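Complex shown without one protein chain; remaining protein chains in place.
Each chain gets a letter, A and B, in the order it is written, and its residues are counted from 1.
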Amino acid sequence: MIKTQNNKAWFLVLPVLVVVAFSAVLPLMTVVNYAMNDTFGNNQFFWVGLEWFEEMVTSSRLHAALGRQVMFSAIILAIEVPLGIYIALNMPKSGFWASFCLVLMSLPLLIPFNVVGTIWQIFGRVDIGLLGHTAAALGFDYNYTNDPFDAWVTVIVMDVWHWTSLVALLAYAGLQSIPQAYYQAAKIDQASRWAVFRYIELPKMQGVLLIAILLRFMDSFMIYTEPFVVTGGGPGNSTTFLSIDLVKMAIGQFDLGPAAAFSLMYFLVILLVSWVFFTVMTNLDRQESK
Amino acid sequence: MAQITLKNLAHSYYPNASKDEDFALKEMDHVWQDGGAYALLGSSGCGKTTLLNIISGLLRPSQGRVLFGDRDVTDAATAERNIAQVFQFPVVYDTMSVRDNLAFPLRNRGMDPKYIAERVQAIAQMIGMEDRLSRKAQGLTADAKQKISLGRGMVREDVNAILFDEPLTVIDPHMKWELRTQLKKLHRDFGHTMIYVTHDQTEALTFADKVVVMYDGRVVQMGTPEELFETPAHTFVGYFIGSPGMNLLDAKIDGNRAHLQGASVSLGAAYGPINGRTQIGIRPEYAALTRGDGLPVSIRRVEDVGRHRLIRAEVMGQPFSIVAPEGMEICADLTHVAFVPQKINVYADDWRVKEGAV
Partner (left out) sequence: MALELQNVSRSVEGRVHIHPTTLTLQKGTMNVLLGPTLSGKTSLMRLMAGLDAPTTGRILWDGTDVTGMRVQDRKVAMVYQQFINYPGMTVYDNIASPLRIMGRDAASIDKAVRETAEMMRLTPMLQRRPLELSGGQQQRCALARALVKGAGLVLLDEPLANLDYKLREELRIEIPRIFEASGAIFVYATTEPEEALLLGGSTAALHEGRVTQFGPTPQVYRQPADMTTARVFSDPPMNFLPCVKTFAKLALGEVTTPASGAFASLPDGTYTAGFRANHLSLHQQSPDAVPFSCMLGVTEITGSETFLHLYHGADKWVGLVHGVQNLADGAEVTVWLDPAHVYLFDASGRLAAAAAYAQSDLKGAA
């Protein structure tokens, strides 16, 4: 789409720029400041250059947290994307049940993060939780406060429960935009169910799926509240993801310099990944409109 | 290949239809001969797409049977009916190459790869896309995509019928000529039964051997283009076929003369007494301006349509169109309009009356 040039439009953007400057850019600069200095209190700062960054890059603690983080994001993407698509494919296309499913699917998305954490924290408890108690009664040795594997399972199941709907809803929107004629043509061509998915549904969902993956990746990469409420990062450090580690470092230990350097690198990683996604998506768009 | 028979067929989109107007398709019996080129012509909402979807099995009729040859396929799924269909908007598999698009229906049926390759090559040549076979279908123009859709419909040799649902809607006028003649040639060469749905009379008449005109869920006439033009069975056919449509004038019929408000014209044949609203229908092509013969006419507008002139006039207070040859001068002394008597049709309550009928 070609748009008319109009420089006055900048005035409309100005208020947003001001707000963003105060809410994002200025705090970010404070973080940059912390990352380059050391302090012993009293508002006295010493220039240390990139020292904190060096320390963080070589820190085995950070490596471990990053490893857990990547693993977590990879697992939930591997579960939520196919599951979301599967649910979308099986949702009714119209009528009462379609609306019913849509409402049902939106419910988890409406619950605040800390409430989700609390729900699962209680749900999984062996003493009073429905899930924990049932598992124990059935003879499973399930306890997310002691067993790292159980803790992981709990955190992942929680995330899948919370966010698969988002992927499903986006995929559903993509599916709804496919004209009926495509399905009819496929029937006439005797295409298998798999071929219909592979050559009609998947290509048409491509755009929304990329957005879904991007959103889910960024969200899961920054996840904090839910695992913190459920496991507090434990047992040990087994579910200490990047943001939990960061908060421990900054607030728990008050190591502001390393934490600031850490958060900047964290920010850059997310920026980089988003940029990669953005480039891929715009290229796809261009291909389509060619 | 097979003859397609519709027995007692009717369809309603309501589950418990009882009233006549609930039916999108009123009860009909119809036979499509094996190897015929048919057009299904009507305005939007006349039921033509419903009928097409019933034949292709995308819709199950609420009443009646569909037979392919002797086999009852009313409850058979689309894939079992072995038909091909081309839709109004191009349906191509975007991520596949043009070649894979054309080969798709054959591969799904597990054909021999060598046969597929030959067949795809032949079809590509027919639709003029040999040079783009390896290209991805995504990003082609609408024309090219629609050609692929046509090609995919044509690629199977053993289909019972090929159905077209307004396939030339997105095509430029110049390209329409080319694609239409190609379709015609394909029909001649392969002898498939073809059913072509359209609202465009030119497309319908030029494509088909037999045109089926539908109006309000009913087939009002089936005939050759010539029959539809010369002897429309219903005033709707007279209006719908021809551009502009047939002129209608209220008249009283007495033997071989028609009386109109004091004036009278002679008819090509004699008619018995007629009940109901009686009209005579005259094609604009069979009316000519004269200096005194026929009925008085007042000319409203003269349009130059290139190869002929279109005269918008009034006869007996009713609108009347006349087609005059290119370059004819319309002088002030042309005050009357005369008809070719043999070409006048008589209608009673919108249905054509056969000559001599009582």
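Quick notes
Operating definition for what follows: a residue touches a chain if its C-beta (ideal position, glycine included) is under 8 Å from a C-beta of that chain, and two chains touch if they have at least 3 such contacts.
Since we're looking at a predicted model, the values are computed, not measured.
The missing chain, though absent from the display, is touched by one residue of B:15, B:173, B:273 or B:356; that residue is B:173. For the options B:229, B:271, B:320 or B:347, the residue in contact with the chain missing from this view is B:229.
Touch with the chain that is not drawn comes from one residue among B:125, B:202, B:318 or B:342, which is B:202.
Contact between chain B and the absent chain runs through residues 43-44, 142, 172-174, 177, 180-181, 184-185, 188, 199-202, 205-207, 224-226, 228-230, 239-245, 283, 285, 303-307, 310, 312, 326-327, 329.
The rule is simple: only the chains that are shown with their structure count from here on.
Only residues 179, 181-182, 184-185, 187-192, 195, 199-200, 203, 287-288, 290 of chain A touch chain B when the two sit together in their complex. For chain B in complex with chain A, the touching residues are 56, 58, 77-79, 83-85, 87-89, 91, 93-96, 104-105, 108-109, 138-139, 149, 152.
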